[in-house]
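Every protein chain but one is kept in place in this view of the complex.
Just so it is clear, A, B and C label the chains in written order, and each chain counts residues from 1 on its own.
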Amino acid sequence: MNICVNGYGTIGKRVAEALSAHPKLRLVGASKYTPDQDARLANIKGIRLFVPSESIKNFESKGIAVSGSVDDMIAQADLVIDASSDGKGLANKNGVYLPRSKPALFQGGESEDIAEMSFNARSNFDAAKGKRYVRVVSCNTTAYCRLLKPLAEHYTIKHVDAFLIRRGADPNDAKGSALNAVEWKAKSHHAHDVQTVIPAISIASTAFKVPHTIAHINSMSIQFDEVPSKDAIAELFSKESRVAMLNSATTSAQIMEAARDIGVKRYDTYAVSLLMNTLQVNGNSAFMSFFVPQESIVVPENVDAVCAHFGMGKQESMKITDDLLGIGRIKKELEAVFA
Amino acid sequence: MNICVNGYGTIGKRVAEALSAHPKLRLVGASKYTPDQDARLANIKGIRLFVPSESIKNFESKGIAVSGSVDDMIAQADLVIDASSDGKGLANKNGVYLPRSKPALFQGGESEDIAEMSFNARSNFDAAKGKRYVRVVSCNTTAYCRLLKPLAEHYTIKHVDAFLIRRGADPNDAKGSALNAVEWKAKSHHAHDVQTVIPAISIASTAFKVPHTIAHINSMSIQFDEVPSKDAIAELFSKESRVAMLNSATTSAQIMEAARDIGVKRYDTYAVSLLMNTLQVNGNSAFMSFFVPQESIVVPENVDAVCAHFGMGKQESMKITDDLLGIGRIKKELEAVFA
Amino acid sequence: MNICVNGYGTIGKRVAEALSAHPKLRLVGASKYTPDQDARLANIKGIRLFVPSESIKNFESKGIAVSGSVDDMIAQADLVIDASSDGKGLANKNGVYLPRSKPALFQGGESEDIAEMSFNARSNFDAAKGKRYVRVVSCNTTAYCRLLKPLAEHYTIKHVDAFLIRRGADPNDAKGSALNAVEWKAKSHHAHDVQTVIPAISIASTAFKVPHTIAHINSMSIQFDEVPSKDAIAELFSKESRVAMLNSATTSAQIMEAARDIGVKRYDTYAVSLLMNTLQVNGNSAFMSFFVPQESIVVPENVDAVCAHFGMGKQESMKITDDLLGIGRIKKELEAVFA
Partner (left out) sequence: MNICVNGYGTIGKRVAEALSAHPKLRLVGASKYTPDQDARLANIKGIRLFVPSESIKNFESKGIAVSGSVDDMIAQADLVIDASSDGKGLANKNGVYLPRSKPALFQGGESEDIAEMSFNARSNFDAAKGKRYVRVVSCNTTAYCRLLKPLAEHYTIKHVDAFLIRRGADPNDAKGSALNAVEWKAKSHHAHDVQTVIPAISIASTAFKVPHTIAHINSMSIQFDEVPSKDAIAELFSKESRVAMLNSATTSAQIMEAARDIGVKRYDTYAVSLLMNTLQVNGNSAFMSFFVPQESIVVPENVDAVCAHFGMGKQESMKITDDLLGIGRIKKELEAVFA
């Protein structure tokens, strides 16, 4: 199974590294369109780089080693992971993947109808088998799915009000949000996006953007038929490999610091961290907040979507991915730091 | 009616200015304990300054004009507005006001049992008549009361989930919150604080603090017996002089900019701004967000609490205060900018 | 003398307001190209609004009153102040002003060769007389000129190293700079820009951009033949109406807070504030830092450039402008607060 990554930015570089270490998949390489720092990074990390054929000389004149053209890369791959910037995926599909009959995965920044399905490993892994076009949902939607799917399997959810405090920009974004301000977006797309994965759920969402870079801090107020106890919730999520339960954290910075301290690469935690001290029950509704590592949470989902496409079993795939990325250790150690 | 203000910080300086322009009240002056920039400001603005008797020489040696001691100030006043920093109000009450049998107003940073009642002009004005010790509730609580009281008068509220995105610090605070981080506080005190004013209401709150300085951006999910329409909500709040309804604002910075542009002193808006584009209804619950100008929203409440204490009628007092501070114009012009 | 303002953004709205109160000039109105909040603001403030003829209906359908087309506005004006966004001034010059033989002022975001001269009232007022195209230099350059011109008149300056800590964005900018980061720009354009006004000066500059919105905090290390004493510097700038000398300020937030407290509209201070506690002398060089209110500092310069164009005398013009904007009071009160 030969995979290539089209786009080597925040998601692309992480996914390419994960794939290059996967025991059952082979990374052909990744594409770059500008000869910048990320291109040099790929060289340092030994990720084979493919660039537009007309740009090869330009890259090489800057001392950047190139393994071939983007066309070469796609020709060598059985599946493309499209990790291009928001909105470019559709042009790639129509201009590149469809003409070459090449199956592809897209990211959550694309519209849902770019693909035959929207994917979250925990929620609908098996449905991706054999699909030619699959969309891995975005970071926040992934987090909501990881939490709501187990809850929905055990309890009757009547309605979810989602409330997002989004980071203004990723750490390396040159621009991204108003300084010293809060922005709001009523009826944000996140609610509908969850429904592309878990169709039956009633959910509404409101999003706020604030000037920091570490993580999205999201919350849900969930109305149940019968609200589960805190212990039942803890018991439920203890079985979820990609949900960490932190008892004593009180700022996003503490979680990032702990990830740095325990030696997590790039302080990427992959897991969604449920903030147990925010959990409260009022009548038949439960409120809970969670920490979403916006840069890394979709990395395991991309790897699993590849495996699902090729027909690997859900348990095997998620286990391999978790081990590959050290998610088990991350969950265990974060939970121990914030015991 | 002679009033003095004990403490000349963020709230004290605003309240002192308001009182000095009040047609029915006389400001004795304000107290300062350190000879800093705020003391020089009081001189410039013509607010009479009173300092500890042992500090008079120190202030004067720095070129700051002093009108007497703090003891002098309190002796000349029929009522003290305590605007000291959080937690010092109790020491003032026990050490200064009680021994001198001097009635006093306290701020929302104090514990509720410092006073005989917690005050919000819209909600319980008349109850403050003749009370010796009254607490004006804090900025966020004031905003919740201004919105919930009219709603509760017209609809049956079953439960309120409050969600606060707090500013990390006031613009001039030297310290205040973690940089580049979100902090959270589950079961924040705000819910109970609302109940000190509107006892019957069922409410829970969760607070988040983010690194910006402009305003608190709060939200409520309100469960009704019968949810009002958007038009009904707009109709209801059109009658509230201290609630502005903004249709098109999408960031806190825009509202601050508009306040600057329309020539509002200090960009203080006094009103709570309901963000109409966040309003949505799901089943029997309504969601809405609002902008709370943390420095100024309690200023009219302090003025009204004084008038209530002395037995003035609610309508007369609120009208005088609104005119004094230009709140009618602010509401009208903000609503026009964000029509 | 009929003046119009083409563009009603951060600079345009301030300049239009200043002109509308000028005793010797008449404001025709200002132009808007999108029917947004600033257009509504112009209506509220009574600034006559002109829009592209094809957009008039669109503005009016949104309830925004329009006084005519942009072409009408320009036809009625003897001089256009171009306050459009960076880089659009040249297109306006070639497409609109030149064909109509209409004199125009441009802002500092334009390249220097858009105009016959680059203007700073203190430095080269008289040279603007009768010039058809004049560029008012940018906020930082204006501040450097206001400080360096008086120094150069009294002392021999051998070299200036300029060091800028720029605000990341204006308070209302939706985007602007990296969050949680410092950006740098070696050999920034500011040094050369100063030379477009004061040609003889040797100056180099390096600029840093940081994530805050209040003001640019700039510094100079000036090598003199004979370095002036601190008293001599204070004496020199006491005569400059647009330079305030603050002794005790230690943060940009304090200065903004003081501007709010003394009742300055929009907390616009117009003056450059020299931070006297940063002043130090090492051998023959002097170091000093200063606060540049990026939104307002060029407003008086624009007004003066108009007057200079029409041949008014320098002293008369600057005096009228200073009085119009209250700069004398601002200087005096800021200096008193930070005595």
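The working rule: a residue touches a chain if its C-beta (ideal position, glycine included) is under 8 Å from a C-beta of that chain, and two chains touch if they have at least 3 such contacts.
Nothing here was measured: the structure is a model prediction, and the numbers come from that model.
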Notebook entry, point to check: From the list C:Leu25, C:Leu41, C:Met73 or C:Ile214, which touches the chain that is not on show?
Noted result: C:Ile214
Next item on the list: Could you tell which one of C:Ala152, C:Ala174 or C:Ala204 touches the chain left off the display?
Entry: C:Ala204
Notebook entry, point to check: Taking the entire complex into account, which one of A:Asn92, A:Thr141, A:Thr251 or A:Asn302 touches the absent chain?
Noted result: A:Thr251
Check: Which listed residue (A:Glu60, A:Glu235 or A:Asp261) would be found touching the missing chain in the intact complex?
Finding: A:Asp261
Notebook entry, point to check: Among B:Gly7, B:Pro150 or B:Pro171, which residue is in contact with the omitted chain in the full complex?
Noted result: B:Pro171
Note to self: Please output the residues of subunit B touching the missing chain, sorted low to high.
What the structure shows: 168-169, 171-181, 183, 211-213
Next item on the list: Extract the touching residues of subunit A with respect to the undisplayed chain.
Entry: 13, 37, 40-41, 43-45, 63, 171-174, 179-180, 248, 251, 253-254, 256-258, 260-263, 265-267, 333, 336-339
Next item on the list: Kindly note down the residues of subunit C that lie in touch with the hidden chain.
Entry: 159, 161, 163, 165, 178, 180-187, 202, 204, 206, 208, 210-215, 217, 219, 221, 250-253, 275, 277-280, 282-283, 285, 287, 289
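One rule holds in what follows: only the chains that are shown with their structure count from here on.
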Checklist line | Centre distance in Å when subunit A and subunit C are each reduced to the mean of their C-alpha atoms | finding: 46
Checklist line | Junction residues of subunit B, two or more chains touched | finding: 180, 251, 253
